[in-house]
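Coming up: chain A.
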Amino acid sequence: MGIDEWPELAMNSRDPVYLQVVRHFKELIATGWLEAGQHVPSRRELAARMKINPNTAQKAYKEMEEQQLIVTEGNSPSRITSDAATLRSIRSELLGEAVQAFVESVRRLDAPVEELVELVREKYGRGEAAAEPSEGGPLP
Partner candidate 1 sequence: MKKYGYSIGLAALSALVLIGYVAAASADRKPPYRLTTEEGDAAVMNGFVLDGLGSRLTADGGRERTGSRFLSAPFHDLMEPDHYYSERNELILAHRSFMRGHRMDDSYYRDDATVIGADLDDERSTIDVRLLDRASGGVRELEVPIELPAGTKQSDFHSYNRSIVDVQLENGRIHLLVRGDYSPLTEGQRLWVYEDHIVDSASGERVGTVEVFRNAPETELPRETTVELIEEVRQMDASGIVMLNVKRLKHDDGTNQEQPSPPLLQEWRLVGYDYASGETWELPKAGMDRLKQGLEPRLHGGILYAFKEHIEKPVIHFLDPRSGEAAAEPLPLEESDIPQRSVRLQDGRIYDNFLAGKKPTVVVYDEASRRVLYRGSVEQADPRAEPVDYKYFSLNFYGK
Partner candidate 2 sequence: MKTNLIALLKLADLEIRRFRGILLGLMALVALIQLGGLSMVTRTRLSQIESQIERSGMTLAEFKLQNSGLSLLELLGELDGVTGVAIACCIVVVAAYTLIIWYRDWFGRASFAYRLLMLPHPRFLLYLSKLAAILTFVFSLFAWQIVIVAGQMLLYHVQIPHQLRIERTFIDTIRSTDLVIFIPVRLTEFLLVYGLGLVIVLLLFTTALLERSYRLKGLLGGLALSAAAFVLLVWLWAGAEDRGSFLYPTELLALFIGVLLVSAAAALWLGWRLLRGKVSV
Partner candidate 3 sequence: MIEVSDIRKKYRRKQVLGGVSFQAQKGQITSLIGLNGAGKSTVLKAIMGLTPIDGGSIRIGGQAISPAAYNTIAFIPDRLTMPGSMRLRDGLQFMADFYPRWNPARAEDLMSFFRLERGEKIGRLSKGTAMKFNLVLGMAQDVDYVLMDEPFSGIDLFSRELIAEVFTSQLVEDRGVLITTHEIGDIEHLIDHAVLLDQGRVVRDFDCEQMREEHGKSVIDVMREVYRG
């Protein structure tokens, strides 16, 4: 996987940059773009691609190591963890977070749960159908 094909990361300036990078990795892992055991780019390549400075890239990798998202043996390049449990927890963590954010923003509208579920099924269904046939569909 060339560094250039690495998906763009839209960054905001309020959250710590290194945490945004870690999240981005989690999304790539969750969506399967990064497979277990796959080599991750070097600190320098990541910095160039993400347009962040090498220290931040370094900090992101350190954070990911602490969260055991990546493993480094000796001084060979780090690799995505192949520990299934960690991988699974990443997916649920991301989904949980997304849903949490959704719930908080919707709670203010005080809508009953069933209506919400119905609406999600409908949007999610249409979103999926739309995504299927034409790859370049408008982003949601």
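The candidate set was assembled so that all candidates are chains of the complex that A comes from, given by their letters.
Here is the rule we use: a residue touches a chain if its C-beta (ideal position, glycine included) is under 8 Å from a C-beta of that chain, and two chains touch if they have at least 3 such contacts; residues count from 1.
Small disclaimer: the values here were computed from a predicted structure and weren't measured.
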Numbered candidate touching chain A, per complex, among 1, 2 or 3: 3
Residue ranges of chain A touching candidate 3 (in the complex, touch as defined): 11-19, 44, 47-48, 50-56, 59
